[in-house]
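One structure below.
A protein chain is absent from this complex, but the other protein chains hold their places.
Going by the order they are written in, the chains are A, B and C; count residues from 1 in each one.
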Amino acid sequence: MIKISYATAIFVFCIGLYTILSKRNLFKTVIGLTIMESGALMLIVTAGYVHGGVPPLIPMEGQAVNPLPHAFTLTAIVIGASDVALALALVIKVHRRYKTVDLDKIRGLKE
Amino acid sequence: MILTLAVIFPLSSAFVIPLLHLYGSRGLRLFLPIMGLGAFVLTLAAAASGFGDYALAFFGGWPARLGVVFVADGLSSVFLALAAFGCGASFLYFYEQMGTGPWRFYVIFFLLQASMNGVLLTGDLFNMFVFYEIFSLAAYLLVSYSLTWQAVEAGLKYLVMGTVGAFFILLGAAYAFIATKTLNMAALAASFPQMPKATLIVIAACMVVGFSLKAGAFPFHFWLPDAHSSAITAVSALLSGVVVKVSIYSLIRVSLLFFGDALPSVFDVITVLGVLSLLGGHLMASRQQDIKRLLAYSTVAQIGYIMIGVGMGTATGIAAAVFHSFNHMLMKSGLFITAGRLAEEIKTRNIQDMKGLYYHRRGMVLAFTVLAAAIVGVPPLNGFMSKWYLVVASVEKRSFLAALALVFGTVISASYYIRVLSVFYTPGEGFSEHESRRPVLAIAALFSACCVVLGLLPFFTPIWELFVEVGSKALNTKDYIAAVLLK
Amino acid sequence: MTAFFAFVCVFLALTALVASEAEEVLSAVISLSVFGVLMAMVFVILQAPDVALTQAVINSGLVTSFFLVAYSQTQKPNLLEQKQDIGDGQ
Partner (left out) sequence: MGLLLLCLGIGWWLWKGVAAMEDPEFIIGPAAYYIINTAEETGAANIVAAILFDYRGIDTLGEASVIYTTVCGVAMLFSKSKYKRSSAGLSFIARRGVSFLVPFLLLYGSTIILMGHMTPGGGFQGGAVFATVTILLCIVFGSSFEMSRIKPKTKETIESLGGLFFVFLGGVGLLAGAGFLANTAAGFPRGQVGNFLSAGAIPLLNIAVGMKVGAGLSTIFYSMVRVLELEFGEQMSEVEGNDKN
């Protein structure tokens, strides 16, 4: 189960990277950022899972999973959301200048 | 205590400024210079506490293994001093030009300074990522601060590239966490050599790619010239002088601490990246007609110099890299301030339109000349000294190719800076006849004087030995681990 | 449990692919929202309720609404032009 999770996380990360590299639409780029971030987060959360673990809440019955990655992930989710919000705000701004979100048509800064 | 305050004071300044703005703007006029000065002094004090022994600050009173710890050693001290001076100059320049009107700029500026100190001080990989993100977001915003379309577009480009870099760093941290179940940098450094080779390579690649993206080394450089040339002058000076150096610091810290023993081939990769960015940056710079773009590409090349120094992986190499970082902060901030001010005054950034500028703006052009001579590496100036030590370090390590690239790069940079200067000194007409205001001239003069002084100091004082000590201390990871974990 | 988890993971990868490959930005955004909810499910299965709550609220709620706002902002001129066209037609 852990290996499945790792594999999915890596696959998702790579899809995000591929989206950023290949798509010419600025919205797609931002979507790629979100997907990439989720992949990295899934990897971290999976790192804390142990077989048959219970959530890290007192009182616990049985062995708890590792709570440290949960704290990391919480922080990282909020950071990712802020990144995305700022990126979208800038996309709106760029769109107001060029009236398009197609990277190929945005050629203000050359070379 | 002082380490904590160096982060908390600018941070709370950033929280207070909107309140001051909303409820009585006289307070803002009164407190803003105090805040700027306080941040400057506290950063310098934190830097001073790190020289000599390791200075530590434990958050929440937890030991380093459990909580987050701030560590100041020689390496972070030098970079803290660099950040203090660069931020101070940029703050002064902006304050002189704009006053207290654009208060949002100051909020973002103080957030940048607080998080920068955080990155330089922290001893925890995830904490570094968090501070790094504040710092990067603030940098993207400062780039697009002027809200011209170039600035917004450059900001978006910078944001996308920087965020991809940040996620690579996060991925590297995730791998490190999977392998060791901790993210304290000292604990990680202790357990890295036992890690499987495949994992180690993945972590190394993620970190190098992430930090190179953030620093703008050659294959990942394409956002840097746009961002650094589209921003307003104060921000350009800040970005080229300080922001890039923080990424360099993280690269040095991570590569030495984690891969110094475990995977030494990382340093070869860093050297190759350095040589590539040196040659690429200089070649691109020599083709530019826009003076700020020229300076921005020159920054790419100078990052190459610093990375070659890091890639040597020896005490001399690290010392030369650190020394060159400091010098580059002085030179490039000064160049951006002078060139940016000149370009603002004559309302063009095209080099060809600046013919005869010397005869109308003597002070600024003279300062520019000194700084340009320093960055090319004319002998008694600081640029020459650090480049000399870089060559010495690479010859010591027997990587003659790197040394050759260093020399060759200097020749190219001489060619294009001479092109700019010859335009400045050719007689020409058509500029309004008012000299720049005094404070800006004073900043420019101060920076060029520092360049001369730092170039002469190694002849009279053991300042170079100081840097070598910083380098050898940074290389000594055992001491670092012991100092952090055993307290 | 493992089989269910594998099923969710496959679905997750599929929604990520759709979000990446969809022609329409709007369908990509909706797919991203579904992706966020599935990710929250994965976090629940991995015994991380805190993270799942955050993921559900922030990533599939707030971020999606940000995307939709930004998308509608960029669509506005086109909409207006269309309206103008219709007006001219009349």
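Quick notes on this one:
The working rule: a residue touches a chain if its C-beta (ideal position, glycine included) is under 8 Å from a C-beta of that chain, and two chains touch if they have at least 3 such contacts.
These numbers come from a predicted model, not from an experiment.
Shown chains touched by the undisplayed chain in the intact complex: A, B, C. Think of the hidden chain as still there; on subunit B it touches residues 1, 4, 8, 11-12, 14-16, 18-19, 22, 57-62, 65-68, 104, 107-108, 111, 114-115, 118, 126-127, 130-131, 133-134, 137-138, 140-141, 144-145, 147, 152, 171, 175, 178-182, 184, 196-199, 201-203. Although one chain is not shown, part of subunit A still touches it, namely residues 2-3, 6-7, 10-11, 13-15, 17-18, 21-22, 43, 48, 50-51, 55-60, 63-68, 70-71, 74-75, 78-79, 82-83, 85-86, 88-90, 92-93, 96.
As for the chain not pictured, it touches subunit C at residues 49-50, 52-54, 57-58, 61-62, 65-66, 69-70, 73, 76, 80, 83-84, 87.
By definition in this document, only the chains that are shown with their structure count from here on.
Chain pair with the most C-beta contact pairs: A-C. We define each chain's centre as the mean of its Cα atoms; on that basis subunit A and subunit C are separated by 13 Å.
Subunit B has its Cα centroid 28 Å from the Cα centroid of subunit A.
Touching two or more other chains at once are residues 16, 69, 91 of subunit A. Subunit A makes touch with subunit C in their complex at residues 1, 4-5, 7-8, 11-12, 15-16, 18-19, 23, 25, 27-28, 30-32, 34-35, 38, 41-42, 45-46, 48-49, 53-57, 65, 69-70, 73-74, 77-78, 80-81, 84-85, 88-89, 91-92, 95, 99, 101. The touching residues of subunit C, when paired with subunit A in their complex, are 1-2, 5-6, 9, 12-13, 16-17, 19-20, 25, 28-29, 32, 35-36, 39, 42-43, 46-51, 54-55, 58-59, 62-63, 66-67, 69-71, 73-74, 77. Residue ranges of subunit B in contact with subunit A, taken from their complex: 126, 129-130, 133, 137, 140-141, 144, 147, 149-150, 152-157, 159-160, 163-164, 166-167, 170-171, 174-175, 177-178, 181, 183, 226, 230.
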